[in-house]
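The other protein chains are all here in position, but one chain of the complex has been omitted.
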Amino acid sequence: MEIRVQEARFDAGAELTAFTAAAEGAGAVVSFTGITRDVTGGLRHMEIEHYPAMTERALADIRAEAIGRFGLADAWIIHRHGRLAPGETIMMVLTAARHRADAFAGAEFLMDYLKSRAPFWKKEVTDAGENWVASRDEDEDALRRW
Amino acid sequence: MEIRVQEARFDAGAELTAFTAAAEGAGAVVSFTGITRDVTGGLRHMEIEHYPAMTERALADIRAEAIGRFGLADAWIIHRHGRLAPGETIMMVLTAARHRADAFAGAEFLMDYLKSRAPFWKKEVTDAGENWVASRDEDEDALRRW
Amino acid sequence: MTLQVLYFAWVRERIGLGRETVETDAATVADLVEELKAREERYAAAFAQPGALRVALDQTLADFDAPLAGVREVAFFPPMTGG
Partner (left out) sequence: MTLQVLYFAWVRERIGLGRETVETDAATVADLVEELKAREERYAAAFAQPGALRVALDQTLADFDAPLAGVREVAFFPPMTGG
């Protein structure tokens, strides 16, 4: 349950419920959900490619690092690949800790690493054509704070 | 739906689902859930007292401030009062924004203000007796970063 | 002036009631606290360390030197522990 890379949709609310039940004894649970946005107004769908042999390992490493660094009671990562319609949930991270500061920091750390260090690539298919989403300098900068 | 202060239990997963559906167009959704922890090992239950005439206004002010400051697409606050068993959900905040940094900052801001500026008081009823939870210096310090 | 005075959490428990009507000519919150302390031992105990308390005037947080003119409801309570 800790790490899932899947093409199928998932129910973020149900995942939060399951995670919270599993993280018994933690006082603080944080979730982040990323959703396909139609920024330009013409998005038909998004395609997410990944590197299967590397993804699992990269996510396991990121998760272990987050748990160790922030003393998390638990952490889950769920990330989809394949074709996603606008408004669909792309991914989710969940963290549990005794105190809120660690749960928040753990989730932000996971997100910063997922953005720039997990082998996923997003392509937007719009009315005007296809384009690979460019990495953002802010995302690389965000890693430096950890 | 934005602010609810209630004695009844609520389903954090269902709230996340409803919030995400309502915050259409936002790319990032963050949730924080606070859960009654049995820190000492002898917790029977927790009692949360509040100041009804002030609570609604304080939460509305905190919510408006968070939305304005971080450009949130939406924010919800749900907080229980009355008697809570160990493991029950005390409260939840939800934030939605275009980008993850704002959704995270908005949720942390809401939590920091809820901890020290919303008129709730927690009492722990343990095998050894009753005691009012003391405010933590870290919680007061946390406010200074905003 | 007639004030509704509210007490919460351990302040309420020490004083033994959650709400009362107080007739007073106190100019500030601090003056009101002195009046209440002079009443009975349980008030003196509750207000022994005003620095440990917070006050709200008409449901808005205020300082102990705030004036009471025009105020209808004063609430005393320990630092909040929400979230």
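Here the chain labels run A, B and C in written order, and each chain numbers its own residues starting at 1.
Everything that follows uses one rule, which is that contacts are C-beta pairs under 8 Å (C-beta built on N, C-alpha and C of every residue); 3 or more make two chains touch, one makes a residue touch a chain.
As the structure is a computational prediction, the values presented were derived from the model and not from experiment.
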Task = Could you tell me which shown chains are touched by the chain that is not displayed?
result = A
Ask   = So which of A:76, A:104 or A:120 would be touching the chain we can't see?
value = A:120
Request  = Can you work out which residue in B:50, B:81 or B:100 touches the chain that's missing from view?
outcome  = B:100
Key: Touching residues on subunit A - with respect to the absent chain   = 34, 49-51, 53-54, 57-58, 79, 90-91, 111, 114-123, 132-135, 140
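Just so it is clear, only the chains that are shown with their structure count from here on.
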Ask   = Can you list every chain in contact with both subunit B and subunit C?
value = none
Remark   = Between the Cα centroids of subunit B and subunit C the separation in whole angstrom comes to 26
Key: Distance from the mean Cα position of subunit C to that of subunit A, given in whole angstrom   = 48
Key: Per-residue multi-chain contacts in subunit C, two or more chains   = 83
Note = subunit A residues touching 2+ other chains are 100
